[in-house]
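Entry: chain A
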Amino acid sequence: MSLAGASPAPASGAVHVSLRGVSRIYPGRAAQPALHALGPIDLDLAPGEFFAVVGPSGCGKSTLLDVMAGLATVSAGSITFEGRSVNGAVPDGVGVVFQEDASFPWLTVTDNVAFGLREIGTPEATVKEKVSYALNFMGLGDFTQAYPAQLSGGMRQRVCIARTLVLEPRLILLDEPFGALDQQTRLLMGDELLRLWRETGATVLLITHALDEATMLADRVGVMSARPGRFLELVKTGWPRERDSTIVADSRFGQLTSRIWTLLRAESLRAMGHSRIAR
Partner candidate 1 sequence: MTRVGLLRLAVIVGAVVALELLIRTGIVPRFTIIPPSEMATALVGVLASGKFKIDITVTLSNVAMAIASSMIVGVAAGTLLQGAPAVRRIFDPLFATYYAIPMYAFYPLLIVIFGLGDMPQICIGFLLAVMAVIINTINGLDRVPRVLLKAAQVHRMSVWRTARRIRLPYATPYIFTGFKLAVAYSFIGVIGAEFITSSRGIGYEIAYAYNNFDNPLMYSLILFILVIVISVNMSLHTWEKRLMARRRR
Partner candidate 2 sequence: MKARDSLLLILIVVAAWQVFHWIVGDIALRSPLVTARHALALLADPGFWPHLRETLLAFAEAFAIAMGIGLFIGLTLGASRLAGDVAEPILVALYSIPKVTLYPVILLIFGIGMPAKVAFGAIHGIVPISIFALNAIRNINPVYLRTGQVLRMSPLSATRKILIPAALPEIVTGIRVGFSLTLIGTLLGEMFGAQRGLGHMLLQAMTRHNMDAIMALTLLLVVFAAVVNAALLSLDRHLHSRA
């Protein structure tokens, strides 16, 4: 039993997810002007790649995730996942973990994790097997019969991750999943995320506001501009696939993080309306 999806082994040059000229504009209403939230964005993710997105607050990071997941439609451009177009409907094989606690408070941890499998009519024996593997994998083995309200925020987020994992998604989208957690928990959860990424072979897109988290976890970091969000630069980290949070001690970690910060600082100040100070 493992959590590996049906995705092919990462092959160089192959494209798993592709965005071309994607933008999102919220149409204006009576007194409100139209809001250009995102784009245009071009991006290719290789199969099995770990990609992180950082950017100033309100730059449209979450909008990017929503359109990629099919939770929102694009205003222009196109998105393809495994060669098929995504627009406004969640494709099979995509899993999403949100920043907010999305565990179902009326279900036990086990039933939460089993939710998606039962939803697609998986035989109960298979559900049991997969759920118990995912629970142990996420360190939830002692809390199988607990309700979310009895767990800490970090544990509840593990439940949500496990609920996504059991469906063996080939693309996992995470929207600031550790945003509500304290710093130590974040680092540990980062390690788990890396382990899970290696184990499943899935393509991962992580949205975060923590630069160190992006640098530490990702193969590439996309730095977004202030709204409307576009990619200013895609920074390659060049970390080996086998890695964990101890790479923060690597001298290149600091260099990479400070390079991203330099890019981001100007944008963040611009987003806050201090355009003059930024220059």
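Regarding selection, all candidates are chains of the complex that A comes from, given by their letters.
The working rule: a residue touches a chain if its C-beta (ideal position, glycine included) is under 8 Å from a C-beta of that chain, and two chains touch if they have at least 3 such contacts; residues count from 1.
The shown structure was predicted, so the numbers you read here are calculated from the model rather than taken from an experiment.
Participant: If you apply the contact cut-off given up top, which option from 1 or 2 ends up touching chain A in the complex?
Facilitator: 1
Participant: Considering only the defined contacts, which chain A positions touch candidate 1 in the complex?
Facilitator: Residues 69-71, 89-90, 92, 94-96, 98, 100-102, 104-107, 115-116, 119, 147-149 of chain A touch candidate 1 in their complex.
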